[in-house]
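Quick one: the structure is below, and I'll ask about it shortly.
Only a single protein chain was left out; the remaining protein chains are all shown in position.
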Amino acid sequence: MTMPKPTLNIGMIGYNFMGKAHSNGWRQAPKFFDLPADVNLHTICGRTKKSVEAARKRLGWQNASTDWKSVVQDPAIDVIDVCTPNDSHCEIVLEAARHGKAILCEKPLALNVAECEKMLAAVKKAKVVHMICQNYRRIPAIALAKKMIERGDLGDRIYHFRARYAQDWIADPNFPLVWRLQAKIAGSGAHGDIDAHIIDLGRYLVGEFKEVCGLMETFIKERPLLDQAAAGLGAKAGKKLGKVTVDDAVSWIGRFKNGALANLEATRFARGRKNHITLEINGSKGSLAFNFEDMNRLQFFDSTDSGDRQGFRDIIVTEDTHPYTGAWWPPGHIIGYEHTFVNTFADFVKAVVSGKSTEPTFQDGLQNEKVLAAVEKSAKSRSWVKI
Amino acid sequence: MTMPKPTLNIGMIGYNFMGKAHSNGWRQAPKFFDLPADVNLHTICGRTKKSVEAARKRLGWQNASTDWKSVVQDPAIDVIDVCTPNDSHCEIVLEAARHGKAILCEKPLALNVAECEKMLAAVKKAKVVHMICQNYRRIPAIALAKKMIERGDLGDRIYHFRARYAQDWIADPNFPLVWRLQAKIAGSGAHGDIDAHIIDLGRYLVGEFKEVCGLMETFIKERPLLDQAAAGLGAKAGKKLGKVTVDDAVSWIGRFKNGALANLEATRFARGRKNHITLEINGSKGSLAFNFEDMNRLQFFDSTDSGDRQGFRDIIVTEDTHPYTGAWWPPGHIIGYEHTFVNTFADFVKAVVSGKSTEPTFQDGLQNEKVLAAVEKSAKSRSWVKI
Amino acid sequence: MTMPKPTLNIGMIGYNFMGKAHSNGWRQAPKFFDLPADVNLHTICGRTKKSVEAARKRLGWQNASTDWKSVVQDPAIDVIDVCTPNDSHCEIVLEAARHGKAILCEKPLALNVAECEKMLAAVKKAKVVHMICQNYRRIPAIALAKKMIERGDLGDRIYHFRARYAQDWIADPNFPLVWRLQAKIAGSGAHGDIDAHIIDLGRYLVGEFKEVCGLMETFIKERPLLDQAAAGLGAKAGKKLGKVTVDDAVSWIGRFKNGALANLEATRFARGRKNHITLEINGSKGSLAFNFEDMNRLQFFDSTDSGDRQGFRDIIVTEDTHPYTGAWWPPGHIIGYEHTFVNTFADFVKAVVSGKSTEPTFQDGLQNEKVLAAVEKSAKSRSWVKI
Partner (left out) sequence: MTMPKPTLNIGMIGYNFMGKAHSNGWRQAPKFFDLPADVNLHTICGRTKKSVEAARKRLGWQNASTDWKSVVQDPAIDVIDVCTPNDSHCEIVLEAARHGKAILCEKPLALNVAECEKMLAAVKKAKVVHMICQNYRRIPAIALAKKMIERGDLGDRIYHFRARYAQDWIADPNFPLVWRLQAKIAGSGAHGDIDAHIIDLGRYLVGEFKEVCGLMETFIKERPLLDQAAAGLGAKAGKKLGKVTVDDAVSWIGRFKNGALANLEATRFARGRKNHITLEINGSKGSLAFNFEDMNRLQFFDSTDSGDRQGFRDIIVTEDTHPYTGAWWPPGHIIGYEHTFVNTFADFVKAVVSGKSTEPTFQDGLQNEKVLAAVEKSAKSRSWVKI
């Protein structure tokens, strides 16, 4: 006698950019991974009726709703996937926990440490499976890096973690004042949006931060208001400008609890860098380097290789022996950005069925938020801040 | 009044490696491209009942069949997608054309030139939309290369086309005698399997070949029979060997009709090269270079750049201005192997709805086959062969 | 009537690693550059008679001396080249200035700001030509970067300067306590030795620093004393350890006076990085990137390139249109480390003949020292420090 697979009914709150990536994740995970449950894209939820219905159709959901509370309370729904703007994460998660749903929440977990703590307490109290969607942890090359560090390929001690997340989409001073450049809505700029990713990778790969010291900068302090920009008016004459209230770039140094040094930078002002995440980790025995724009590769230097044959190895992370890649295509046939979500969601489905949360949990979301807050405090106070 | 979208019902014959990639293509195309028809994964068809049913479930098809003729004759089916082994392409295509189906056929089109000619005649006579699945044409970087060449970025004359397709999966002499190493089943080795891809890219980007001269080589002439290898028996003692009857590598030179020189090589014996397709095209004004293992990038040299600023540009082909990439993710967020199928299938759906075939058609399939045949004849006769 | 070329007689104080590089510079400069004076390797000077005589022979000098004062006072000598350990720079330079010699001094200029100020005052008072040997300024790719920034290729504003100097020669904890790891002799560790180079490049390419905040770290606090290590005794048993009194790594952030952000790091603990100087500069219009281990290349991104053709250009800096390279070999024939000295010395010879100092002068040496001192103070006080 074989038991039929259970089905997980998903309710997704939010449907914009992350909604596209998450819907794809839910659709694809069961097609490529051997999962212990079927996945049903039950309900997509958003504020505007027409848009959410269009999204439902395009992204492949059964139902559309404009009332997130009813979705969260619906007994037919097993999993709540939160990919709304950050200011609503806390409220939705608290309600979802109250109704016993497994919860996957986009990063950052919430707007501040206090909210994160409440959310973590709620999911712990409700004993529901919880995960923060730090999808870059499941880039195969990053997962391989983690595995290599854990088994000692870099030695017993890490000396340096160096990371940079560079983009250039607002480098033009005439780029308009979109919501991501307004603190009220976005919280912070490059810091919360992209620095958050490399902070999480630092914690994942090296360990917890101990203290930080940083600076934040807004290079372009005023920008064309959005409707004007839309109207094609330039920044030079007769236009109205609005104030940019978030950081354009953040740069900081710090120490991990295990003694490693940290150097991180995130910027939206690096011409030519599109989604350029570069990492380097130096250990007592070897080093690793990674660039997201070549995300199927991992560079590895092994100081124990024989004398005249040492060099950074360019590992193409597409072998069956590598994490996640066996589910995809043959060696040398690369995968892309969206697969990081599929890999993540596959692990989350397994976690839900097993009833046991898998990293990164809301605990990680909280820790990431603490680091973000510490760097921000440091930049404002021009001083070192302990985590 | 708006007309509802028509729906294309797909029947796919074959369900192995290419079946996985094609099913994904059919599923994903309508999710990412704005297509003029809905796509319905109607029926998947294969020889073994149990396997095809498992594939149906895993790959997301509505029905499974073990009788390809009934699928091809089914009036509910609009499109026949042929991804069976090469020796059955011709028969299936002829029947599908007879029943007026639009046809997408995996490469190579057939076993020989005669078959290809019959198939081309059949689809022409039936006036059905036809396409050969040379998916690498729709790698965004390759599509961009085509666009650049056509608008003259490389100048008015091409001097060199140089391509290499290198893998290493049979470099171990103990790798067993799989069907791909047997001429009866596979036709040829590296030549038909991977050389075929770079031949098609040469024709796509540069033009028709005029004459060729090549060599083919089988480095390892005998290999362990498959059941022995499966049983874990080594190649050194007490094992039975079988004869390898296809080429391990092919290397050839030639001329295009437009005067460009060609140099192509395909091998399964290049340790460390996984799916390594490298191209370089040198024109009178500039050059292009490409490596499939970094398929989101295209290298471009422009000799008209100002004097001290010349250099190969490393174009990350993920901008909205690039072919196909607008359908996917933001700049710097790369795509992978499977997307080449999705891009292809999106164009094919448009072609079917418009009733007008789009490149590469069966005409291309035939031309590719003529080049393959000419190289093989050249290698056997040790002489130059005109196409 | 043509005047014969004058001859510059060189006296070089010091003859170790830098002596080898400097001697080569003096020998080669007149062979590859069209200089306004002949160069005569007149006298090499060092403490140990036997060694200095051996060096004289090997490195191609006419005379050897063990008395630096007599060399500096010798009326036959036109130029004093100081490449002794740092603690003797000041005394030698003061004496050389007093005797009216043109002076080329190895970096760092001296042990501290006070010494540098005295030295600058002395050469100014004596009105002699002075230069600090920051040879990396005359890497052709760096000189090209300077030229491009000055003519506006990066736009009218620089946002980021990011630099790292990474080595790994002391990463092994059993590497012995050489003099470079002792503060009394070396002053500082990675900071003064290699951070000094990227500080100078930052000042050269971007401008003066305004404020800094940094950390310094000594990862391995005790090491085998040198004689033991020499005797082949391991670090694990029966050996005597001595205290490391300099930094192994330094990492800091800062601001330039023009508003650009700075992020610098220097370490001797990056396994696999040999002499790995990486720079990236992001301006309002474009970006530059450089890696010393590929010193004949410069990466340049131009945001004004047409839409689908943007990408970092890989400029091979070996064209006649590039700085210094016309003196060397044809395009694509690269040069190496030693050439940075030859290029520097060629410019110095021209400066001496013209009587006009060229950058970098002792003023640069003083400014570099101020930045070094500020970072060190910042690390000790755990606070921001203004320059």
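Note that the chains are named A, B and C in the order they appear, and that numbering of residues resets to 1 at the start of each chain.
The definition used in the following text is that contacts are C-beta pairs under 8 Å (C-beta built on N, C-alpha and C of every residue); 3 or more make two chains touch, one makes a residue touch a chain.
Being a predicted model, the structure only gives us computed values, none of them experimental.
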{"item": "Neighbouring displayed chains - absent chain, whole complex", "value": "A, B, C"}
{"item": "Selected from B:86, B:310 or B:340 as touching the chain missing from the view", "value": "B:310"}
{"item": "Of B:165, B:301 or B:348, the one touching the omitted chain in the full complex", "value": "B:301"}
{"item": "In chain C, positions touching the absent partner", "value": "17, 21, 23-24, 27, 31, 58-60, 167, 169, 273-276, 292-296, 316, 318, 328-339"}
{"item": "Positions on chain B contacted by the hidden chain, ascending", "value": "157, 159-160, 162, 164, 166, 168, 171, 173, 213-215, 217, 219, 249, 251-253, 255, 259, 261, 263, 265, 267, 269-273, 280, 282-287, 301, 303, 310-312, 382-384"}
{"item": "Chain A residues that touch the omitted chain in the full complex", "value": "144, 147-148, 153, 297-298, 300, 302, 305, 307-316, 319, 321-322"}
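What we mean here is this: only the chains that are shown with their structure count from here on.
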{"item": "Chain closest to the assembly centre - both centres taken as Cα means", "value": "A"}
{"item": "Chain centre separation in whole Å, for chain C relative to chain B (CA means)", "value": "54"}
{"item": "Chain A and chain C: spacing of chain centres that average the CA atoms, whole Å", "value": "41"}
{"item": "Chain centre separation in whole Å, for chain B relative to chain A (CA means)", "value": "35"}
{"item": "Chain C, residues touching no fewer than two other chains", "value": "310-312"}
